[in-house]
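One protein chain is absent from this view; the other protein chains keep their places.
So that you can tell them apart, the chains are marked A, B, C, D and E in the order they are listed, and the count of residues begins at 1 in each.
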Amino acid sequence: MPAASPSAPFDLGEIVSGLRGARETWRDSQGRLREAGGRELPSPQALERIVELLKGALFPMRLGPPDLRNETEDFYVGHTLDAALQALLGQAVLELGHRSRQGSERESASTRAPEIVHEFARSLPGIRRLLDTDVLAAWQGDPAARSVDEVLLCYPGVQAMIHHRLAHRLYQLGLPLLARIVAEVAHSRTGIDIHPGATIGPGFFIDHGTGVVIGETAIIGERVRLYQNVTLGAKRFPVGDDGSLTKGLPRHPVLEDDVVIYAGATVLGRVTIGKGAVIGGNVWVTHDVPAGGSVTQARGNEDRPIS
Amino acid sequence: MPAASPSAPFDLGEIVSGLRGARETWRDSQGRLREAGGRELPSPQALERIVELLKGALFPMRLGPPDLRNETEDFYVGHTLDAALQALLGQAVLELGHRSRQGSERESASTRAPEIVHEFARSLPGIRRLLDTDVLAAWQGDPAARSVDEVLLCYPGVQAMIHHRLAHRLYQLGLPLLARIVAEVAHSRTGIDIHPGATIGPGFFIDHGTGVVIGETAIIGERVRLYQNVTLGAKRFPVGDDGSLTKGLPRHPVLEDDVVIYAGATVLGRVTIGKGAVIGGNVWVTHDVPAGGSVTQARGNEDRPIS
Amino acid sequence: MPAASPSAPFDLGEIVSGLRGARETWRDSQGRLREAGGRELPSPQALERIVELLKGALFPMRLGPPDLRNETEDFYVGHTLDAALQALLGQAVLELGHRSRQGSERESASTRAPEIVHEFARSLPGIRRLLDTDVLAAWQGDPAARSVDEVLLCYPGVQAMIHHRLAHRLYQLGLPLLARIVAEVAHSRTGIDIHPGATIGPGFFIDHGTGVVIGETAIIGERVRLYQNVTLGAKRFPVGDDGSLTKGLPRHPVLEDDVVIYAGATVLGRVTIGKGAVIGGNVWVTHDVPAGGSVTQARGNEDRPIS
Amino acid sequence: MPAASPSAPFDLGEIVSGLRGARETWRDSQGRLREAGGRELPSPQALERIVELLKGALFPMRLGPPDLRNETEDFYVGHTLDAALQALLGQAVLELGHRSRQGSERESASTRAPEIVHEFARSLPGIRRLLDTDVLAAWQGDPAARSVDEVLLCYPGVQAMIHHRLAHRLYQLGLPLLARIVAEVAHSRTGIDIHPGATIGPGFFIDHGTGVVIGETAIIGERVRLYQNVTLGAKRFPVGDDGSLTKGLPRHPVLEDDVVIYAGATVLGRVTIGKGAVIGGNVWVTHDVPAGGSVTQARGNEDRPIS
Amino acid sequence: MPAASPSAPFDLGEIVSGLRGARETWRDSQGRLREAGGRELPSPQALERIVELLKGALFPMRLGPPDLRNETEDFYVGHTLDAALQALLGQAVLELGHRSRQGSERESASTRAPEIVHEFARSLPGIRRLLDTDVLAAWQGDPAARSVDEVLLCYPGVQAMIHHRLAHRLYQLGLPLLARIVAEVAHSRTGIDIHPGATIGPGFFIDHGTGVVIGETAIIGERVRLYQNVTLGAKRFPVGDDGSLTKGLPRHPVLEDDVVIYAGATVLGRVTIGKGAVIGGNVWVTHDVPAGGSVTQARGNEDRPIS
Partner (left out) sequence: MPAASPSAPFDLGEIVSGLRGARETWRDSQGRLREAGGRELPSPQALERIVELLKGALFPMRLGPPDLRNETEDFYVGHTLDAALQALLGQAVLELGHRSRQGSERESASTRAPEIVHEFARSLPGIRRLLDTDVLAAWQGDPAARSVDEVLLCYPGVQAMIHHRLAHRLYQLGLPLLARIVAEVAHSRTGIDIHPGATIGPGFFIDHGTGVVIGETAIIGERVRLYQNVTLGAKRFPVGDDGSLTKGLPRHPVLEDDVVIYAGATVLGRVTIGKGAVIGGNVWVTHDVPAGGSVTQARGNEDRPIS
């Protein structure tokens, strides 16, 4: 039993009205209408649950319920998919409705959302095949890995790619907010921050992963490997005539097939790292690197013992 | 059904007594009295829930329950605040009680705690106004952002600042342990480690964020922007005559208004980065930088192709 | 109530069969038998709960239930240990069973698992004593720490070491998959990635911690201190005659007693950092450093103001 | 760990198709269309939760959360009511939608439901006043009662009346299915089965209560008291020309003010028990009883010792 | 915050040893061996959940999840059945194991349990068809019923029959303890106590139901209707030569088709109530009643006004 303290009064009325004032200032500054009805946003918790269901449907014998057998896989997959897709449909309606309230689009959420979710559902077998290549890449690339099952179960780079391949499809289909939320769930759990817009080929492997950042317009080829703290970022943001940021321009690196980038390296801008090139740890790259080339840190600043 | 295994005996008595021995060694080494009563510490789980409630009370239409309408906002805010503040009061009593058992202070937890919590409550409208400036800064600073609501909902830098502005107020009011726990919840979720003692002005934005560390005595002006893996740290710790660390001295950087620090940069010691200065990625700064100045990495170690 | 949308049909049959096809492709490529029975893997959720129980049993008055008193500590410890060990036994049976299905070993899970768990249980008092040295090291090494209890309750470096010392013992006893899962739970929460194979002496402290990576064959002496984003990695992977990675060779650094490594430093390969050496922030070390030596970043690239 | 058993296959496909066949038989026999969309029914679990919220809103200091204070009562009541009413609105839409699918009515669920729920909400203060009279009646009628709070907290007769007075209002407003579900929740918990159609005056008290049944068209005056196993039932059901039961006719007893009916008594048919009459235990009444009268069991069958 | 009270010591050691003494007395008196291993019994909570799953599989569109559509019914049914049957298998192993420890049987739980559960599974389509007749009987027999869906959703008599028809099948297949637990879950919720051994024909309806008791060897024909508080019990228990009760003999009533028994009636012993007979309320029957006959209470004790 906690030590004694009287339950205390706190002038709640005054604070509640102070908070109301702060909200009104904000809404005025944002030029928002005071709508009477609710304005529900998509829910990170709901999307977290949807992704868990989709993981089970994609990998039923390894990420599904303990006792699944071949006899019952399809029942489980069908039922789980249905639950995931109906829930995703609800979130899609919320994003589309939110966007049309923001004035940037004028389409009917209730007709468009089912089409998008259906299209997304049809992509799932292909996504599973892509993810199998990522699992194999991790298994082949890490001498500490003992089985492909271990890789699927506990490698953060694989978790991040499951989220990314789902998020990227949502992004392509016109649900960038849901995609971003799915990506941030993985970012929070793994420290790997892949923008859902990034295009990533098969057999991609991120080892350790904490601190990796991959930008919206990055393009990554086949069998690429990254280590922790690698940034594939933008060098600068183009600014339009009115001084605001120009959105959507290609501004992140292109990595061709079989590139390897070691821990802590930073690659910035729309540069191309050629097929099979190797970028050493902690280096800073802002120009193209030819196919088969490699970049390492200047000799000057390493291993200089000070007596 | 799991494969068969008999439920096994484990000589529990022996292990329990081994653990008791280890506890006694520790308590003896710490010179602690064997008190008969409980010595409850504040609970990270409880504080996590308190912060969730406060988030709902601060941003009811976006982080509160789905169906809120203008008609019912104040009921929700008032009830949620009350639950959050009563729970916070319980945790404050635990911290104050713990500290007085540690012998470092001698005040009455049950009179002081309600005053502190009341003071904290009165700060909430101001904290909401500050957070609105952070949300706007993120929205303006990231070309990938689509709406202010998206920013509030899923940017880790914004989540970290909600936690920080609450934690900093607790720190100021004399609850450094609760403050630290609130900060560590954000650290665990976002990889952003802001000490609750750090002083941060309005319009602060951290992009991506994983690996950011901001020290206890750092002072940050208005409209500052940081990227992932930036450290604002201490260069060395002053040691007193008795060899122990001197605590509380200013030892972290001062960033004036409009400073930008790119990914991976490290700024150490009580240096001042002048208004509008730009620190490039991956650099290491231990001296003052003048207003409007910029620091970039040595040319020597970048982009050096090796044939 | 969410806006209206008809619950939509999604051609589930087609998608379920597409997913079945993808699974069959995978299984064929992996040469797996289509077994009729379940093939349950260990569960990260179960191990997360087991570690929480073990934390309570190791530190009952600080991480156990609120009202514990000296009178009841042993009842709590005994009961909690029993629950944790029985659950661990279940997971050990799953790992051993999984491994024998993988064909790499042929031992009887149901006789071996209880022996391993019993051995693990007997290690717990020693693990508690080691962790006490880590807690003291954190308390002494951080000027912001206010009490040993605060350190235990909220320092991510301490959380990571609790997980590591448990995971390392599981790894030693032949349960590398369970060990890896325990390590990844800590990695996800703290951003600190310590391979369970790493050997770490008493009094180890990691400050801030996000982005730290410590490899499988690293050996760390007594009273060593690391900061965020330090990597103790492998320089290259030995490849056997058949082109596959040779697993298990010593390939990570050895740190002797009292070494300090500052934020962002990278130490690669089987090098030895001698007793008391100091490695500066952001440097890149691939050779031995003598006892008492220090390595800092090249002067060239710091603090170079650009007008 | 449970004793060993292989997870077993069960010819699920065959059983699933057997169940499908049974459903088709049923649907054919009921002449139901095979609709593509969902046909969600109201949820007993949802209504159970709604009633719990309403109880808190009606009696905030005694059935609400532990720490409520006068300062915060209205915040709590407003927020809780809003949650309860929005959830009730969802259930009302389901009942109205279900009924229109049954073909018995043709009204628009989405316009009618909010009107009904609003009307229901306006009745709540009156319902609270009525329930206060029931609480007082229990307190005055039971020599074992120690306080009015005890009565509200744990008398099953009072719980049943809270449910009934809410259910009766739903019934009056055209939601008989929701009303029935609310009544059955009380029936399951208390053994008291009051049809939501029954009309019951203030100050009603049921002691013990198990086995009490009160029919749909019963009318009960003020200050009436019943004991366990009392039935106020119908003697026979009128059958129409087509042989089906005629629904809705008055067929249950009328009890005038101040009637008392002891345990086990059965009163059947549209009879009137006059003001202040007393019905003894276990008797069977199918005729009117005048005001002030009393009925007891025949002497013949009691207390007849058999040697 | 609760009022202050120190957490109190309670001489736990003494009480724990007192309880151990009481357990030892009991075990000695029961002649039980002190076995080292666990002796797990079936779990009422587990069976409650299994029955909920089976209800969903039997009536997917009405008792299953809200959004089910024809397209997805079979996925849901298959997956839910699998979960229910695997869980039931676990409980069956526990009952069979427990019985063999009791010495009354010597069969192998791990071979017999899957056969029983498989047999049970095959009965489910037939059970669904029987339950449809019960639902129709309730709908036709109660003038207050508005739809067959309402009857299925909230009539306690129907709930009791779903439990009974499942429990009776378990009883027939040699799992009387599981059967009893399933029956008691319904008893607790509805007040209707049907022994799982009772044989009940199609179209059975119990109205209101509280207090109904139906004994183990009762046999009930088609289209029978009972009201609350009806007992179909045993008159006396045959005692064997050694004075112990003789178990399993027919000792409860036989009710032929179309019998109706009104509230409170008691029928005792192996008597036969002939086809179409009607038993009035509160009467006591210990002899056969011919087909078409009726029994009512003696006139003497009803409606006798006392002035």
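Operating definition for what follows: a residue touches a chain if its C-beta (ideal position, glycine included) is under 8 Å from a C-beta of that chain, and two chains touch if they have at least 3 such contacts.
What you see is a predicted model; the values in this text were computed from it and never measured.
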Q.
For the chain left out of this view, which of E:55, E:79, E:187 or E:208 touches it?
A. E:187
**Q.** Touching residue (missing chain; options C:40, C:82 or C:132)
**A.** C:82
(Q) I'm checking contacts with the chain that's been left out. Which of E:64, E:78, E:114 or E:264 qualifies? (A) E:264
**Q.** Residues of chain B in contact with the chain not shown
**A.** 7, 9-10, 12-13, 16, 67, 69, 71-72, 75
Q: Can you list, in ascending order, the chain E residues touching the missing chain?
A: 2-8, 10-16, 18-23, 25-26, 29-30, 34-44, 66-67, 98-99, 102, 104, 176-177, 180-181, 184, 187-188, 191, 193, 195, 197, 210-211, 213, 216, 229, 231, 233-234, 237, 245-248, 251, 264, 266, 268, 282-287, 289-290, 293-298, 300-301
Q: Using the touch rule from the top, list residues of chain D that touch the missing partner.
A: 1-2, 40, 57-58, 60-62, 66-71, 73-74, 77-78, 81-82, 85-86, 89-90, 93-94, 97, 109-110, 113-114, 117-118, 121-122, 124-126, 128-129, 132, 140, 143-144, 146-150, 153-156, 189-191, 208, 210-211, 228-229, 263-264, 281-282, 297-298, 300-307
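FYI, only the chains that are shown with their structure count from here on.
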Q.
From the C-alpha centres, identify the chain that is farthest from chain B.
A. E
Q: Look at both sides of the chain C and chain E contact and report whether the same residue positions are involved, with over half shared, or different ones.
A: same
Q: Look at the interfaces A-E and A-D and say which one is made up of more C-beta pairs in contact.
A: A-E
Q.
More than half of A-C's contact pairs recur, by residue number, in one of B-C, C-E or B-D. Which one?
A. B-C
Q. Between chain C and chain D, what's the gap in Å when you average each chain's C-alpha atoms?
A. 57
(Q) Can you list every residue of chain A that touches 2 or more other chains, as numbers and ranges? (A) 1-7, 10, 12-13, 16, 40, 66-67, 69, 71-72, 74-75, 77-78, 82, 86, 191, 210-211, 229, 264, 282, 297-298, 300-301
